[in-house]
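The next block holds one structure in the form of structure tokens; read it before the comments.
For this depiction, one protein chain was excluded, whereas all remaining protein chains were kept in their positions.
For clarity, chains are labelled A and B in written order, and residue numbers in each chain start from 1.
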Amino acid sequence: MIVKIDNDKCIGCKKCYNICPMDVFTWNTETKKPKVTYEEECWMCGCCWMDCPKRAIDIKYPASLY
Amino acid sequence: MSLEEFTKNIIETDLLVIGGGTAGCPLAAKAAEQGLSVLMVEKSNTERSGNIAHGIDGYGVFPHGISIQELIPMWSERMTKRNQGAGRNVDENIDYMIFKNEWWAVEELERMGIPMKWDDGDYYWTPHMIHGKGLKLGLRVHWHDVKPKMARMCAERGVKTLNRVMIIDILTHNGAVSGATAFNTRTGEFILIKARAIAMATGMYCRLFDPETPLIWKYKMRYHYNPATCSGDGWAAAYRAGAGLAHMDDASWALRIRDDITNSYGNFVNNDGILAKQYYWNGKPASPYHANTYVGNREAEGLGLTPIYQSLENLPDDFQKRLEVNFLDERMVSLKLAADRGFNPRSHRYEMMSYKPLQMMMVQGISVDEHFQSRHLKGLFAVGDCAAGVGGAYGACTSGLIVGAEIDKYISGAAEPVLNEEKINESYERAYAPTKVKDGTEPMEMESAVRFICERYIGSFKSEGKLLEGIRRFNSLKREFLPELMAPNPHYQMRALEVKNIMELAELHLHGCLNRKETRGNYVRLDYPEVDNSRIDRLTINRIENGVPIAEKFLVPALKPEYVEALKQL
Partner (left out) sequence: MNEHYEEKFQFPFWEMIKKRAEEKDISYSDAAAEVCPEYCATIRYRDEEWTDAQIENREAEGIAEVQDSNREVIAKRQAGK
């Protein structure tokens, strides 16, 4: 998993869901948290990671991209 | 069906800007300042969209310390001759307009809140790709958070921005643009737009070849130079509406680095003037031929000299620090990724991968004149990477601002827009047919099939047998699988429409390569190793005329006498 969301840190501001260029997130209206639904479409721009106000997103490269 | 029965989402605007990236945002902001009603539609979100979603470190090349007259051939040599070979590949009048207005554009951007200066309040100049004693042509910028600022400058000026809206088709009436069809990629709603003029700013075209690393079995969108969002939507829509596309029988290439421990996705921009050294695996310096060309790469591999590495070892600490700042400005996450790896540019080497075709580059795109107006479709303007012959952040912002400043002249004379219901129905079908398919083909499956064809049958080294097989396979793919392209939700509807655009343009590229029987620059036909002299100073334009696709040779304009004179006065 390249993009991991720490749901404890996440405040549900929707920043990542709003700005992701590739639309990889969906929004869970019950939990009010984002979910990485289209992981294979992530282009690793890091915008979600750098704009999250709570630094709740971690981006780490998996083995196949190491 | 009447328009109103079709959808309640009909928007009227003076100017429709398609694409809210590096060119679209300045264009929309400037046009709004002229008092026009401006609607900007963006497939993602203008806060983080386009080629510089995550930032850029170099704004562009300027006639700084040299004249425009001197810069035009230097720029042409750097940007086109390596790839396209000798001859005039880009309309020099476009270069003239951009270089002439470049300083004005910088001042406009600053006025609108975009930072162009360095932290200490002055401009910071570096050798920009084009080296040579004392030449400092590159404006270096801190732009890791420029996109949110661009989104804000548009909002401040009353630009109406629709994010998560993807364009389907351009609508025309009496040979001029009259509007567009679009849909919301989250809700699936169909949208109709009436517009007196359209500025296409959708960037370049990629995704017909594999992304940046061969490790793509799972992650299929890792591109550089062109963001993964650029699937040629604007080019394809313009082509379908009758506009001409230039240089579709060409492709650019990238030298990729094996790992994402560089400024940006495994690509290495120059470190404020310091280039990397290149070594064979045995530590001996690698020749530029082996390191930097298709054919040379192949030879090096055959001689057992690969991998070839790049190195920034033994540099003063100051330049290592500049590299870190480069990382931030260009793509901050790559700094974090390199840090995770513990990679040390001071002592570690970057493994290079060979050149391979990647996407379309600056010479390609919608064919426009030096006023950025389509040569074939009235009322269609194209700016930035979307336009043939415009490139870089400087090209995007300058062309965008020029059009934003002048488009009111066209609009004041434009006819009342009339929307063609038949075309709207066709357009609706194009976008919504996949939503009605069950148990069909997923867009990514289709896209992978197209990319495989382009990689295997076009690739770096082209020849007739491969291209014919590629065309045969492409036709089978279209016939068997396009009708069952499936989109179970609006997100996949976006991907399905993207893959249709990708395919339409890939087909032009396939046939273009078959017809282009020469080797020139980085275009290699193994069966035609000589230059086709009838193509020097010319490019191919593909367009649809009276329903028939045609490909014509177009003489690339040299600098007009009045501009030559004007340059002498400067």
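Heads up, the rule we're going with is that a contact is a pair of C-beta atoms (placed from the backbone, for glycine too) under 8 Å apart; a residue touches a chain by one contact, two chains touch by 3 or more.
Values in this document were obtained by computation on a predicted structure and should not be read as measured data.
For the chain left out of this panel, the touching residue among A:36, A:50 or A:65 is A:50. Set against the missing chain, the residues B:335, B:377, B:393 or B:411 yield one that touches it, B:335.
Touching the chain that is not shown, out of B:290, B:322 or B:491: B:322 (per the contact rule at the top).
Where subunit B meets the missing chain, the touching residues are 66, 70, 73-74, 76-78, 118-120, 124, 127, 129-135, 142, 144-145, 272-277, 285, 315-316, 318-319, 321-322, 324-325, 327-328, 332, 335-336, 338-339, 342-344, 346-348. Those residues of subunit A that touch the chain absent from the view are 49-55.
The rule is simple: only the chains that are shown with their structure count from here on.
Subunit A and subunit B have Cα centroids separated by 26 Å.
By the touch rule above, subunit A contacts subunit B in their complex via residues 2, 18-23, 38-47, 49-51, 59-61, 64-66.
Contact residues on subunit B toward subunit A in their complex (touch as defined above): 44-45, 47-50, 53-54, 144, 148, 163-164, 185-186, 213, 215, 217-223, 227-229, 259-260, 265, 331-334, 336-337, 340-341, 444, 491, 494-495.
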